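As you look at this complex, bear in mind that one protein chain is not there, while each of the others sits in place.
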Amino acid sequence: METIMAFVVGALFAASIYMMLRRSIVKLVIGLILLSNAANLLIFTVSGLTRGLPPLIPEGSSLPAGGWADPLPQALVLTAIVIGFGVLAFAVVLIHRAYEVINEDDLDKMRSTDT
Amino acid sequence: MLIAVLSGFILAAFAPWLTRSLGDKAGWILALLPAGLFAYFLTWVPVVITDGAQVVHYPWIPGLDISLSILVDGLSLLFALLISGIGTFIIIYAGGYLHGHEDLPRFYAIMFSFMAAMLGVVLSNNIITLFVFWELTSITSYLLIGFHHEQKDARWFALQGLLVTVGGGLALLAGLIMLALAGGGSFELSEILANEDLREYGFYTGMVILILAGTFTKSAQVPFHFWLPNAMAAPTPVSAFLHSATMVKAGVYLMARLNPGIGGTELWLYALGIFGALTMFTGSFMALRSTGLKAVLAYTTIMALGTLTMLIGIGTEQAIIAAMTFLLAHALYKASLFMLAGALDHETGTKDITKLGGLRRLMPITFVTACIAALSLAGLPPLFGFIAKELMFEAALQAPTIGLFFTVLAVLSAIMIVAMAAVFALRPFIGDLKETPKKPHEAPLSMLIGPVVLASLSLIFGLVGFLPAAALVAPAVESVYGAPIDFDLYLWHGINLPLMLSVLAVALGLLLFWKWNAVLAVFSRMTFIDRFGPERGYEKLMDGLVWLAAWQTRLLQNGYMRNYLITIVLTTVALTGWTLFVHAGSPMPLGDISFSLHEIVVAGLVVMGAIVASVTSSRLGAVATLGMVGFGIALIYVFFSAPDLGTTQIMVETLTVILLVLVLFRLPSFQKLSSTASRMRDAVVAVSLGGLMTLLILAVNAVEVTEPISDQLVAWSYPEAHGRNIVNVILVDFRALDTLGEIFVVGLAAIGVYAMIRLRAEDKAK
Amino acid sequence: MNSMGSLILRTTARFLLPLLLLFSVFVLLRGHDEPGGGFIAGLVAAVGFALYLFAFDAARTKPLLVMEPQVMVGAGLLAATVSGILPVFAGLPFFTALWWPVEMPGFGEVKFSTPLIFDIGVYMVVLGSVMKIILALAEAEE
Amino acid sequence: MSEVMSAFFLLVGAGFVLIGALGVIRMPDLMLRMHTTTKAGALGGGLIAIGAGLFFADASIMVRAVAILAFVVLTAPIAAHIIGRAAYFVGVPLWERTVTDELRECLDTEKHTLHSTKLKSDRSE
Amino acid sequence: MPIWVITVSYLLLCIALILGFVRLVKGPSLPDRVVALELIASITVGLILIYAVQTGMPYFIDVALVLALTGFMAAVGFARYLERGGSRDE
Amino acid sequence: MSPEVALPVIIPFIAGALSLIFYKSHAAQRWIGVVGTGALLIASIVLLYNTYTQGILVMEMGNWPAPFGIVLVSDLLGAIMTVLAAIMGFAVAIYSLPTISKDHEAFGYYPLTHLLLAGVCGAFLTGDVFNLYVWVEVLLVASFALLILGGERAQMEGAIKYVALNLLSSIMLLTAVGLTYGLTGTLNMADLAVKLPEVEDQGLVTVVAMLYLVSFGIKAGAFPLFFWLPASYHTPPVAVSALFAGLLTKVGVYALFRFFTLLFNHDVGYTHELLLWMSGFTMITGVLGAAYHYEIRRILSFHIVSQIGYMIMGLALFTPLAIVGGVFYIMHHIIVKANLFLVGGVVYFLRGSYELKEIGGLWRTKPWLGLLFLVPALSLAGLPPLSGFFGKYIIIRAGVEAESWGIVAVALVVGLLTLYSMIKIWAEAFWKAQPEEHEERAAQFERTLSDKSLALMILPIAALAAMTVFIGLGAQPIYELADAAAEQLLDSTHYIQAVLGETP
Partner (left out) sequence: MIWFVWNIMLALAWLLLTGNFSGSGLLTGMIFGYVVLYLVALGKGQRITYVRKIPQIIGFTLFYIWELIKSNVRVAYEVLTPRHTMEPGVIGIELELQSDAGITILANLITMTPGTLSLDVSNDRRMLFIHAMYAGDEESLRRELKDLERRVIELLS
């Protein structure tokens, strides 16, 4: 399944980059959200996929029964999801606010700070 | 000794305050410092003559081989004496020249800094320290050239001088570092020059070129000479000091200093000799074309610098003697002439020679002094300048391989210089009195004492040549030549070729002087020269720089977000992809492709959803699809044993959709903004990154990790950390610091959002 | 018009909010042993308040939060940070977990710990932040 | 026995969910689609939950399973109501074979209010 | 639990998921998409539960619980958007 | 255990949390601002001192031994960077008192600043790659929020690019961290230094290194990844610009130094050659961008880019001396660049504009300001005897010793062009007379600025200028520090041993 997931993650990366390359700020931010998901899945995938063995220790035992999926990438991804959520919440409101100030959602018309 | 070198800086710090509190007498009192220094350096003369070169070592930055060590030998002492001696008079002179000027306090501050820096250049034994002072002279000189900074020209010319000299300086830095490497790692001049095989250094040519780039720019050699006349935008005391006697000679100093170590090669001969000779000629020629008092002197300075360079390049015993003699002679008459030019300007209000005349009665002292100094400039007996010029002709004649070239240029220059010396000394004073902006009268004592003393010295040294020869020139020659040379200086050498050449030069020069008006008329029609000169080159370079900067910046920083993204993505793909194909040797196994129905369906829909979201024309459709993708990813987490992740993903996805919906409310619908071609391009870019990521995952997945650190975490989770949910234990215990950072991120995002929205609300309220 | 004007939604929100809050506390407290934890719990609570906000309006939702959202964020951050500092006073490195099993007569052993304080901090930060964002957006819209 | 029951619930639940999904494809307008999702979709999810609860045969898990059922059954109509209402407000078209529409005339889209008086007066006439 | 029960359940839910996705993409109106998203949330609940049964890991039921409790929030959000006069042409 | 290693992170965290709790009292926030950053400064100096005297200090968070928990590690580079961050934080805290508007104070300026510092210090001190990602995000989000304070149009436009491109960078970093874990099963940097060489396919390690390179390259503002920086740095309040200028890109540079000495030193001929090319183009493109502009903050922003090139050049040459130069350069540059922004702010408050064509006459009326500008400006251009000269000298000397003539030439030419830009500011803002058409605004601004405010602005500027002079004239101790830091960087056994114990 890792192989299939590799392609899934690749497709997610591609879709999100394609979306970020549009001119609309809305698409930019949706692309970012998707990209963040793609990266999380990547971490999850590269450290190996394990079916049906959540890293939880049953009562009366000191190790998960019958093996475990690596908990560390899970913790990393969880942290990354939360961070991504915070950051993207900011980004979402930013485009909202930017649109109010600039009255334009076309990125091509937001060039005054560069040139 | 160190205090002597640095005392100028110390005084500079207090100079503004002193100038204000001392009032009219400031110049005289402040001049006590350079006068004292002069006296101090004089005490070193016997030491050097008897004991040879002295090195005094003070540590500074030993780690970088930078020290404050000081090298006192004939060469440095000659320069130090000139700097402090002439400096004394300049300080006095400035007090008169800039009397009552509101910026006089800061002028003194910069001037003393400059003087100290210049002393530093000539006395440093450490080449990096030398460079430090070298650059300081450039900066202080910049501030002085731009003294009248409200004038656009002053700013422009100041910048020109700075860029040229600092630009050369930077090359010099590289050259000096190479020099140290060539010398086996020591940065002390005394040790480097003791090294015999500097010329064997593998990058000798490059090193010499870099060093010469520094010295040529500083010493205004062709083709970098143009900045020097422009630097006359500075007040006259500055011109007199910096641009005649001292700073511009820093380059000459360095060439002379390094001559025993790296000189004597063909490269050295041709580079210095040819460029020097051309500079000499160019300076003389341009002087002939000039009508400004200061411009004439500036060009003759260029001539002198060229002459000195040429002589050092020739490098024979004769040439070195000539160089040092010429150096001394030039300093004396040129400083004197500059100060006189300033006096004329100051008293009459014009710098244009053609507008002056008949001042001999009103300014008799000035007239006489000018005559003496000009005679020395012209190289006529019995002045010191004559001795120097004779020696120069002789050196040129004896020069190896291209002596004729040197001689011809030297004579041609001499002719023109004689003419200009006459112009300078006579035109303003003889004939009828001309109307000038100011009513002329003799300049105050402060402005005359310098020229008079220095001109007198020109005369005295000419008459008693053995005096400077023994005390000043000989030790310097020894330093430059690298070995002691026995010689004496006297006016009469008998009738020889140099003398004949002198006579020829004087005769033709006087003829030229006689026909000066006609000559000027011819030159005024030759404006095409100005269109091709190196100054045009400089301007073109600056224009080109501005154009290039604009072109590049508009090209790169073009404001188009997608161009930025594409660049970054393609850079990633190129670097990573290239490395993957070229450096990662292992074959890429396809890995585990087993799957279950529900997995493949969910995975497929996640992909489909992502694609749909990225191409749909409906914004909220995209958001809804994004929600579905989120659920799909949550399912994947669940399917592969991550219940906490699944839950979190679901919650986050829900909140993200809520946020997007709240926000999109005000934003406009999607429009089809980009062309099909750009869509195709974007698709290619996007797919290239996606493909790369797929390959990376496959490659990394093929690597077996035997003992991940998480095994230990699992083992500790319940017995040590008292938790059954290992992921949670990691989050709140093993890696609590991550989580702490994470919640700070969330909190920060909230503050940011609040600020964005509320600030706007307040704006509206206003 | 401030709310969605749906009586049905308002009634549901009034009922679901306490339910979600209780559920969130449940998820928070057992997070150390089963799926859950401060973050998920905070989000569940936030969803409850968001529902209430959508049904009513910002003015009526704010007082339910007990404290200003940014104070809640600050307090949560402080709690989490302090839980990491406490062990230093016991001569242990930052974030060393301290456990205080308390024997309560009749209830058995109850385990208080710094990780629990930390998780509560996480809960407060998440809830406060999300509410701050959503409230700000809703207020701006109103 | 409980395993058979469990399997039954799982299969029936999944079947209902599928029916809901089919409805969402087949039904001709939004309102009718909502009929299928709120009923079949929600109940299907709930039944699967019961099936899972039975499978594990543990009181605490069963409590959760029932909670899932309860939540699904509770929230599905709310969602349907809120979407249907909004869709109606924004004028999502009804199927052309719709027989009556009493709401349309009571709706004041400008003020966003819905009044009962017009309809009642019609009826009392 | 017999494997075929699990497989058939998965199969039914997967077909449902695909159908839901089709409606989500097709729309045509925003409420249509939202309804589809609601359905997908229900299907997700089902899939998670089946998975819990398949693996015998009751922990996953909690995930379904959370989704069941909060899944309708997206619909509420979209509805709010529409009621407040968000763009209707999508 | 060494609790002082964690203090530079904990102190700003607490200060930030307290500022949030007292969000209604601006006075309290200001006090927390000054006291908090002051405490941070003291703590970081103590940390540096202890690190210098006792060697690399390690703090195992949660008492879990490395590599299993997260460690904070203070080696000299990390400690130096922390001190610099604290200096900047303290200077800007004081500068903020008169320059930050009430509005900004009300909307979280102070907590944001503290948390930015926490993120920066965390990034400098962490010994764990994922934890580094977390800190980077902390400082990033703080910077996002600071960037948009004010809500002007330009800020919004700049922020969109800043946010999007930096997020892209963070996501790449996250991806790289994930791949690193997939390759080695560890996240601890010291452990990675041991385990990365054990990976069978070293090419794959290089591939991952490339991802880090791009990610940190974006953060550092290196060519061709710097676009976000000139698009945004000139838009926020100047105190914020100064803080950003001093600190943010340096996190990227720091990370490059850390990763490409400790972790990716297996194929120097390839990776560092790439870095060298990157550094050259970074210098050139940055300095040309500055040459193009006529707005003080834009000029300075582009110079950040170009100066980053020098630092990377130090790393890329990868000789002991070059690393020393890089470290030295970072130290010098943080102080100088931030100070230039601060001076630019004073210019603004005296003249009402950052546009060089609209301002002038400052050398006449405020000569001390002129000196305070010249010190950092000439230092930036690398003129002796200021701090920048020694930085450049070391790097160029390293380049000459390595016989990398091309990069040496670039470094020299770029130095000259830097001087050109600085002189442009000097000539226009200070030398030129105030243009008449903007005279009124200038006069009004100058009137409005109270002496007390001016004094509070000048205080940090003068202090930083004094440091610039000191780093120049007293370069020896700074050199020794950089030298010791470089030695630790180049011999990773120090680091590994300190973190993992006796088994390197």
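We call the chains A, B, C, D, E and F, going by the order they appear; numbering starts again at 1 in every chain.
Following the convention adopted for this analysis, a residue touches a chain if its C-beta (ideal position, glycine included) is under 8 Å from a C-beta of that chain, and two chains touch if they have at least 3 such contacts.
The model shown is predicted, which means the values in this text are computed figures rather than measured ones.
Only one of the listed residues, D:A7, D:I48, D:I61 or D:V90, touches the absent chain: D:I61. Residues of chain C that touch the chain left out of the display are 5-8, 10-12, 14-15, 18, 22, 25-26, 29-30, 33-34, 104, 107-111.
On the side of chain D, touch with the chain left out of the figure occurs at residues 16, 19-20, 22-23, 26-29, 31-32, 34-36, 38-40, 42-43, 58-64, 73-74, 76-78, 80-81, 84-85, 88, 94-95, 97-104, 106, 113-117, 119-120.
Basically, only the chains that are shown with their structure count from here on.
When the partners of chain B are compared with those of chain F, the chains appearing in both lists are A, C. Contacts with chain A and chain D are shared by C, E. Set against the Cα centre of chain B, the chain with the most distant centre is D. Centroids of chain A and chain C (each the mean of its C-alpha atoms) stand 24 Å apart.
Centre to centre, using the average C-alpha position, chain E and chain F are separated by 47 Å.
Here the spacing of chain D and chain E, counted between their Cα centres, is 13 Å. Within chain B, residues 557, 559, 561, 565, 619, 639, 643-644, 647-648, 651-652, 654-655, 658-659, 662-665, 668, 693, 697, 700-701, 705, 708-710, 713, 724-725, 731, 733-740, 742-754, 756-758, 760 each touch two or more of the remaining chains. Looking at chain E, residues 13, 17, 20, 34, 36, 50-51, 56-57, 59-60, 62-63, 66, 69-71, 73, 76-80, 83-84 sit in touch with two or more other chains.
By the definition of touch given earlier, these chain pairs are in contact: A-B, A-C, A-E, A-F, B-C, B-E, B-F, C-D, C-E, C-F, D-E. Every residue of chain A that touches chain F in the complex is listed here, in rising order: 20, 25, 28, 32, 35-36, 38-40, 42-43, 46-48, 72-73, 76, 79-80, 83, 86-88, 90-91, 94-95, 97-98, 101-102, 107, 110-114. Remark: chain C residues 4-5, 9, 20, 23, 27, 34-36, 40, 44, 47, 50-51, 54, 141 touch chain E in the complex.
Residues 59, 62-63, 66, 69-70, 73, 76-77, 79-80, 83-84 of chain E are the ones touching chain C in the complex.
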